[in-house]
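Here the structure is laid out as structure tokens; the discussion comes afterwards.
Missing here: one protein chain of the complex. Every other protein chain is in place.
Our next item is chain A:
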Amino acid sequence: MILLQSHSRFLLQTLVNRLHNLEKAVELDYHWVEFGDVRYHVQVSVKNPHLLLLSVSLPTPPSETIFFGGLPRGAIEAIKAAYAPVVQILDPPKDGFNLTLKLNLSKLPPDEEYRQAFLVKIASVREVVLGAPLRVALKHLSSRTAAPATDPLLSLVHRPNESFFLVPQADKVTVVFPMRFKDSIDIVLATSFLQEFVEARRTAGLNNAPSCLWSPSPPLELKDVPVESLSANAGFVTFVISPRHVEGKKLDRTVWNLSSFHAYVSYHVKCSEGFMHTRMRRRVESLIQALDRAKPDLEKSRKTAPSRSFKRLSLKEARANSKS
């Protein structure tokens, strides 16, 4: 797996399971948490087996990001547009959550394929809600109309008390991510990962990808942002999105990839750590083998032929050993 999927696997599984035994009344009550501190709560009661209550809690926004009624700007409209007949928004939401949706599973479209696509859409509720302002900005970009009377700089929450920034213009949208990591090793790995990431963008095959930049200090676009929200220990990543990246179906993917960028980097940092461990383990094993060969083992050496008491390395193997 290279990219994170936009739908929550467990939510999708729960929805599909529920739909398959719709007439069977069961009591469900699941809580779980995803990366970026998004919490979910699913409830089904025995009385109304075709109704499902889905509550979502979003990460706490930092001071520069403003929520309207506990949700990012335009989230309500986005939910309505995406799930119109099936989903009803409950106001006020459940205690401790930002949003509660009431799903009426009996109103789902009958067509099997379309229904599956719809369930996936519901399972990617975090993309719809958290990515709502981003989607609006990118939509304006694809139709090349300047967003009416918005700020020159938008900030969007993506992790608790952390946000990334958006500079919408008529012909491009600039997205800036301040990258923060907790662990000192992670910081080093992430920094070099991001530098490689920018480097890889320059290879011939990726000419059409959005241009991206990495810098250790905040880029010029963020000169109006208060200093305290600009402390990033792994530098700043800037993407410039042009209209061709948000045409038609590409829009959804771009929104998700941008809003999960931090999680993506952190996933790959963990993967590289794991990969390094694998290499280290292999190395230790080969060193231990070398030590074992050097042990004077009297019992055995008497039994084996003298020519086999040490292993002669061929030239190729010796070179491979010295390289690794």
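Please note the rule applied: a residue touches a chain if its C-beta (ideal position, glycine included) is under 8 Å from a C-beta of that chain, and two chains touch if they have at least 3 such contacts; residues count from 1.
Rule of thumb we're sticking to: contacts and distances are computed from a predicted model.
Student: Out of "Actin domain-containing protein", "Anaphase-promoting complex subunit 2", "MIP18 family-like domain-containing protein" or "Small ribosomal subunit protein uS7 domain-containing protein", which one is the UniProt protein name for the chain not included here?
Tutor: Its UniProt record gives the name "Actin domain-containing protein".
Student: Any idea which of A:K182, A:K223, A:K249 or A:K295 touches the chain not displayed?
Tutor: A:K182
Student: Out of A:L22, A:V46, A:A209 or A:C271, which residue would touch the omitted chain in the full complex?
Tutor: A:C271
Student: Even though one chain is hidden, which residues of chain A still touch it in the full complex?
Tutor: 1-2, 4-5, 8-10, 13, 29-37, 60, 160, 182-183, 186, 205, 263, 266-267, 270-271, 273-275, 277-278, 281, 320, 323-324
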